[in-house]
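Every protein chain of the complex appears in place save one, which is left out.
Labels A and B are assigned to the chains in the order they are written; within every chain, residues are numbered from 1.
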Amino acid sequence: MRNRYFSSDPARNNAALALYDSVANLPLICPHGHVDPRLFAEADYHFGSPVDLLIIPDHYIFRMLYSQGVSLDELGIPARASVPGSSGGDLNERDHREIWRRVCANWPLFRATPTGIWLRDELAEVFGIHLKLNSRNADAIYDAIEERLSRAEFRPRALFERFNIEALATTDAATDTLEHHQAIRESGWGGRIIPTFRPDAVVNIDNAVWLQNIELLGDIAGIDIRSFSTYIQALEQRRAAFKAMGATATDHAALTAYTELLSAADAEAIFARALKGEATVKDAARFTGHMLIEMARMSSEDGLVMQLHIGSWRNHNPQVFARYGPDMGADIPIRSEFTKNLKSLLDRFGNHPDLRLALFNLDETAYSRELAPLAGHYPILRLGPPWWFFDSWLGMTRFLDDVVETAGIYNLAGFNDDTRAYPSIPTRHDVWRRVCADWLAGQLVRGFIDEEDAFEMIRALAYDLAKQTYRLDD
Amino acid sequence: MRNRYFSSDPARNNAALALYDSVANLPLICPHGHVDPRLFAEADYHFGSPVDLLIIPDHYIFRMLYSQGVSLDELGIPARASVPGSSGGDLNERDHREIWRRVCANWPLFRATPTGIWLRDELAEVFGIHLKLNSRNADAIYDAIEERLSRAEFRPRALFERFNIEALATTDAATDTLEHHQAIRESGWGGRIIPTFRPDAVVNIDNAVWLQNIELLGDIAGIDIRSFSTYIQALEQRRAAFKAMGATATDHAALTAYTELLSAADAEAIFARALKGEATVKDAARFTGHMLIEMARMSSEDGLVMQLHIGSWRNHNPQVFARYGPDMGADIPIRSEFTKNLKSLLDRFGNHPDLRLALFNLDETAYSRELAPLAGHYPILRLGPPWWFFDSWLGMTRFLDDVVETAGIYNLAGFNDDTRAYPSIPTRHDVWRRVCADWLAGQLVRGFIDEEDAFEMIRALAYDLAKQTYRLDD
Partner (left out) sequence: MRNRYFSSDPARNNAALALYDSVANLPLICPHGHVDPRLFAEADYHFGSPVDLLIIPDHYIFRMLYSQGVSLDELGIPARASVPGSSGGDLNERDHREIWRRVCANWPLFRATPTGIWLRDELAEVFGIHLKLNSRNADAIYDAIEERLSRAEFRPRALFERFNIEALATTDAATDTLEHHQAIRESGWGGRIIPTFRPDAVVNIDNAVWLQNIELLGDIAGIDIRSFSTYIQALEQRRAAFKAMGATATDHAALTAYTELLSAADAEAIFARALKGEATVKDAARFTGHMLIEMARMSSEDGLVMQLHIGSWRNHNPQVFARYGPDMGADIPIRSEFTKNLKSLLDRFGNHPDLRLALFNLDETAYSRELAPLAGHYPILRLGPPWWFFDSWLGMTRFLDDVVETAGIYNLAGFNDDTRAYPSIPTRHDVWRRVCADWLAGQLVRGFIDEEDAFEMIRALAYDLAKQTYRLDD
């Protein structure tokens, strides 16, 4: 149905469809996500089985199955190499068709969830498969996906073109060699795939392998990192390398938005303690808080748009982490605070004409209370779209309800899909565009805005704001 | 009106009615509430006057009247025996018809509140009285209720059958003799009335009468409680006794969800201080946090479903408490946190195959931020329905809006009425079933789910999930 998901009120439904139609075919701007650049480095990359493509990399799917008693082993999720018996693989399900059947048998769990909607729409729109996910159809769907994946038109580059992606940014460690990005550039293929500088692993000194990461950073930057100042030099060198490879943005994740400007002496002292493995928990929090300000300073100089993702308690389940490692659906949000925590950064850079800072969080209560008022005042701020659990029909609707009246739409960063599930990208953008069309239609039929406003706003939300925010129009 | 409360959009209204009709006559599962088991112990229990039945036990009603200047004395609420003059009763209104008139005269206060809706629907559906509550109708309604209550068909057991209740759990102190439950069993009457083990009064060492409660506990368990280990034995003994009387669940209330695993030595030391009346405020918080983990451990062994109610500041108004005691409508919610607070418990029991933990809270902000992500990962967790102030049309709708996209519906515990107002039970379940029908109809007409999904989901929400969550199908 062309008008799926829109309000059932006829007047609003019609208005939503007209708005949606005006942007449905605009190119996709994908300024933040986790697609592996390797997909595009080789012209004939093959995705593997339907389970390799759709299940094993998608923690949205297996967390829900896990919550209802399906083990990760049964879903083919590999245990860490260090786990006893994991190399033998005797626990791990290897029959992908069997895994697929298991997922389909449990698919009712995803009723009324975004994961359920994405996969259904993706099968229909990308794969041309219109069967409902259930036990009865499991084999037929598996066969159909497998058949599609065997075709050249389902190689990542072909899909990139079919998806009409104008630019796609990956997320890359500060120590990444960017070799795949280099290979893409050298391949002569014209798709715009760009890296994003994400230095968390060399910034958070409580990271268990921080010292190793610092060594890697020194190696790749060609700088002997013995002090805070040489560390800063190395980071600046890497930012320049990312920028040279097309990057327009950085990305930073922190448990809280705490920022604090350290004195030069304190920064050196904490850094020295960290190098000796003697930093305290408090050192770590203060250092991260200081580095966010340092990164804002660098962004104000090199023009890379700064993204800040706040509020995810990573690897909350120690048993799952011990056996399977990170990104296993066990990251849980916490309460977030911005008015006080961001103040040190804003005091210094909040009015800077060249800095742009996009904020993301997992605590909806901050939308109307703090984020919209902050974005409706500070020139550097843009609000990122609803993140993670909130990248859903109702989550996005609540976001628009909560922030637009205070911040307007022009302090928003548009949409990004933030996904590692490459073939779901068109569906995710489509849901956002439908939400915006439905929301604006509500505003239009009630007389808050007129048609001229509505059509300009839907275009901004669907396309322009993401492009402008991430400086992809430069 | 058969379609009352549903969305006024015709398509959604029709869909909601069809969904509602499919579950309207299913039996009621009442796995958590505060009905007095005494009602069922005698075959011919009589409720007393309309005011005895509907006003004096219902703090939802008198808190609102109190907020607008009606004194509790005027409503016939008895002062504690220890209050000077209370025995003389000169302040306390004794004329129940006069009280009823006073309530009716003030009934506009309940416009658009769940209390207003419950009583109206209860009068219509249970008592067959279709008059609006106001001064004009006060006497006629009073007379009509009084007439109904005189009939045998309005005895509790008769209503139980008419209400089509499949199982009803009461809430009972760990030290309760369960004599009324015993009497019900011995009476030969077939209604399934089961107890619930609620040990708060022997767990929270800051309770003013904790030492007396411990003596009671020792007496009833036949164990001389001189140490933490004998205390644990006594609790395990009582759980077994409750289970033998049909209990399938325990219930725990705490101001916060804080959990902490104490060392054996610390647990003994705090317990010893408590026995001597020397425990500190911090001791009390740590001990409760430890006991929640102990209770999870016991539930993982004996299979009793663990319920946890978080966030009510009890007896907030010292003047009201001093004169009238607890449960006088002066309990006020506070902010709740789960991601950090529950971690110690989840670290140990979050993945346990035999444990089930149902969470309830009074801070809606935790729904989407913490509770849904936690329930969408940890196998032991189920989310209880909206509690207390949120057991309302909009409260339940916000709950579904906030949690289903992330946790699905199969991580929910279905509905429970949590009431001491026995004759309101059908109405409360009816409102929940209507909310779910309306909510699912919205999902259906917008194309998020199809008809097969919707009809299976309404049945799960109305009936199956409560039965399964509380292991009433074993």
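FYI, a residue touches a chain if its C-beta (ideal position, glycine included) is under 8 Å from a C-beta of that chain, and two chains touch if they have at least 3 such contacts.
Bear in mind the structure is a predicted one, so any value in this text is a computation, not a measurement.
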{"item": "Given A:E74, A:D176 or A:E370, the one touching the chain that is not displayed", "value": "A:E370"}
{"item": "Given A:L262, A:L345 or A:L381, the one touching the chain that is not displayed", "value": "A:L381"}
{"item": "Among B:L54, B:A79, B:I117 or B:A296, residue touching the chain not depicted", "value": "B:I117"}
{"item": "Missing-chain contacts mapped onto chain B", "value": "1, 4-9, 63-64, 66-69, 108-114, 117, 132, 313, 316-320, 329-335, 362-365, 389-390, 392-395, 398"}
{"item": "Missing-partner contacts on chain A, residue numbers", "value": "9, 11-12, 337, 339-340, 343, 346-347, 350-351, 353, 365, 368-370, 372-379, 381, 401-402, 404-411, 442-443, 445-450, 453, 456-457"}
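Note that only the chains that are shown with their structure count from here on.
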{"item": "Whole-Å separation of chain centres (CA-atom averages), chain A against chain B", "value": "40"}
